[in-house]
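With one protein chain withheld, the remaining protein chains of the complex are depicted in position.
The first chain written gets the first letter, and so on, giving A, B and C; residue counts start at 1 in each chain.
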Amino acid sequence: MCRWVAYSGNPVPLEMLLFQTKHSLIDQSVYSHLGATTTNGDGFGIGWYGRHDEIPYLYRCVNPAWSDRNLREAARAIHAPLFLAHVRSATDTPVQETNCHPFRHGRWLFVHNGLIRDYHLVRRDLMLAVGAELFTSIEGSTDSELMFFLALTYGLETDPVAALERMVAVVEETGRRHGVEQPVNMTVCATDGEQLVAVRYSSEAQSRSLFHSTSFRCLRKLYPDNPRITAVGEDAFLVLSEPLSDLPGVWEEVPERMAIVAKRGDITKQCFNPHLP
Amino acid sequence: MCRWVAYSGNPVPLEMLLFQTKHSLIDQSVYSHLGATTTNGDGFGIGWYGRHDEIPYLYRCVNPAWSDRNLREAARAIHAPLFLAHVRSATDTPVQETNCHPFRHGRWLFVHNGLIRDYHLVRRDLMLAVGAELFTSIEGSTDSELMFFLALTYGLETDPVAALERMVAVVEETGRRHGVEQPVNMTVCATDGEQLVAVRYSSEAQSRSLFHSTSFRCLRKLYPDNPRITAVGEDAFLVLSEPLSDLPGVWEEVPERMAIVAKRGDITKQCFNPHLP
Amino acid sequence: MCRWVAYSGNPVPLEMLLFQTKHSLIDQSVYSHLGATTTNGDGFGIGWYGRHDEIPYLYRCVNPAWSDRNLREAARAIHAPLFLAHVRSATDTPVQETNCHPFRHGRWLFVHNGLIRDYHLVRRDLMLAVGAELFTSIEGSTDSELMFFLALTYGLETDPVAALERMVAVVEETGRRHGVEQPVNMTVCATDGEQLVAVRYSSEAQSRSLFHSTSFRCLRKLYPDNPRITAVGEDAFLVLSEPLSDLPGVWEEVPERMAIVAKRGDITKQCFNPHLP
Partner (left out) sequence: MCRWVAYSGNPVPLEMLLFQTKHSLIDQSVYSHLGATTTNGDGFGIGWYGRHDEIPYLYRCVNPAWSDRNLREAARAIHAPLFLAHVRSATDTPVQETNCHPFRHGRWLFVHNGLIRDYHLVRRDLMLAVGAELFTSIEGSTDSELMFFLALTYGLETDPVAALERMVAVVEETGRRHGVEQPVNMTVCATDGEQLVAVRYSSEAQSRSLFHSTSFRCLRKLYPDNPRITAVGEDAFLVLSEPLSDLPGVWEEVPERMAIVAKRGDITKQCFNPHLP
């Protein structure tokens, strides 16, 4: 189990959202309210975008987020128009940097909360399903990274929602072939720096918690004096595991089996229907 | 805030007490019931005694205890007749090995739960009070290690309870001189491999939780089929921050302002009265 | 590139061989004489055997061996009749515990020095060759661990030298299929706690350095006053990447394409001839 947050909007210092909010992600690392586990202390990661022609940057570390001094420095130093942050609670796989989210491939980043159930039963079959040219880029041992590489195999870079639907269908089909009844539980976010794609889905339709921000254009009218709302801009968009509690009224739960795509203020929702490639 | 356990008895594998009990110390690292903080994920340490002529051994690490694989191996490999184990929740000082308990000097080990309040106000004065020949052995930056070196300065190796009383008196006197009303809150344990000395004390008489085991001779009669009770032997003694919950009826709370000295089955209690050296 | 040592003999504290010898493995971690790289600072590991019915113990860590305080403590605390120790110099795969040697499966331990050339070209094919029931136990991302799991697939536990020969043949065949001319360079050691199996082999017949001890029975007569030679006993056997320099005359180079099996004083050598399973 894990917790994560994704942000798109005006370039702001990461600390504004990661440290200076109530019930921020860092707070969730030590005391999650809605997560399957209270503590998310098995490493963390941030991924962010700089100039348009560069691959995104990563800082991933096995320390708990709450005590890592370098994270605090980084969150103060980095101003980014789009970033992902993740705190991990390991499910059976080792605490090591290559198992920390976000995962990266080219311009794409990926974070996951949830699990592939009975992963040991399906790991080999799913690894074989990864494209041969992508296979060698798998560095860690998590179900999450494997989901990312499966999605890449099925076209994440060209049609992200469809690729994620295919990935889930393959995981579910593989799991059921091995007798796993509810193979997938996930909230995920994938981005190429232009669009944020977030999905809430589970085989049993009881997915991990996920929320998104409502219109910051409206929020700005409601709270004209809130410096953070001003700073993030009218097109800002957040999707996250647990609401930041100092902005009540901002958050809306993402429904089950739903995908959201955010692209510079345009937010579209669509049903998420896994189907085999 | 931290949690700790001290054991004296037959040589048993550390895992028997650290991993295989209900609400073990490792469980307390991720979900403490009685601690000032729920999570104690800022490093851990174990200290144990082997042959009589050797200084005790340490394994201290900044990882959370719950995910450290080497700790699991060590707890399986090490059989010891006396050991201390500690999980840390840092209060303002960095997460680094030299701040992990137990601290060691010669044959002595020391663990602490609690704090010196407004430590930044009194740190310099207290460091000056450490014996000049001991000063250079201070490696970390915690209030806990400093308490240990003050106690060593005041005679821990010859009269441990009196030395701890003097140490607390000096910390209280120094704190009050700087306007701190309740300077000390502590449960501590010191040992030289022969005797375990545990103290529960705080300036405000509301100390961190501390429990000790009752007679294992009696327990053995009550639970003749319990393999763990048999394994630890009739002279076994435990003192710990939180009871192991699979042995109800075994644990007794250590009263406020009390010192316990355990030496091969002989348990003596005495009032703990800080007084200046 | 890495350096390693394997010991079988009387139970001795690991520090006797890892720290207290001249040009010990710890010294080789910071200043190797014969290795492909001078520095072997990308983590280390020790594996040792205790009671006969237990799986061996591991301590693996990403720190450089020369500065890890816990290793120094462990080497003082552990007395073992058989152990492996390894210092790593990473070749392209991440510095993480799951990439540190020794690797373990059941009662078997494995260390490797060298590489599978153009590993990224052959990794997928070689992973597919691992037995499906073993596949899920692969935790890291090194060529070394994969060699171990291939050897296990081909019968390491029943006929170790033959299994290693098959493993090498498969790696060479796979490499050449992908255009790699000299696919393998290795010295390896595998053990189940009873026998030590060491091999020096490379496709190009220019393998990493490897040495073994000559008869400690003779050594004892030559150096009757040497306490270390007395301590390890007449049946002691060492195989290691670089000689301990304070015992000149003790070491013999393992020839190219040679396997050595040591079992309580019985040392047998045989040619190492890779052939497909």
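Rule of thumb we're sticking to: contacts are C-beta pairs under 8 Å (C-beta built on N, C-alpha and C of every residue); 3 or more make two chains touch, one makes a residue touch a chain.
All values derive from a computational prediction rather than experimental measurement.
S.K.: Among the chains included here, which ones are touched by the excluded chain in the whole complex?
M.R.: A, B, C
S.K.: Which of these, B:123, B:176 or B:269, touches the one chain of the complex that we don't see?
M.R.: The missing chain is touched by B:123.
S.K.: Which listed residue (A:70, A:245 or A:268) would be found touching the missing chain in the intact complex?
M.R.: In the full complex, the listed residue that touches the missing chain is A:70.
S.K.: Residue-wise, where is subunit B in contact with the chain that is not depicted?
M.R.: 94, 96-98, 120-121, 123-124, 127-128, 132, 135-136, 138-141
S.K.: If you put the missing chain back, which residues of subunit C would it touch?
M.R.: The list for subunit C reads 30-31, 38-39, 41-42, 62-64, 67, 69, 90, 94-95.
S.K.: Taking the full complex into account, what residues of subunit A touch the chain not shown?
M.R.: 48, 50, 54, 57-61, 69-70, 73-74, 76-78, 97
Everything below uses one rule, namely that only the chains that are shown with their structure count from here on.
S.K.: So the centre of each chain is just the mean of its C-alpha atoms; given that, what is the distance between subunit A and subunit B in Å?
M.R.: Each chain's C-alpha centroid was found; their separation is 41 Å.
S.K.: Can you list every residue of subunit B that touches 2 or more other chains, as numbers and ranges?
M.R.: 69
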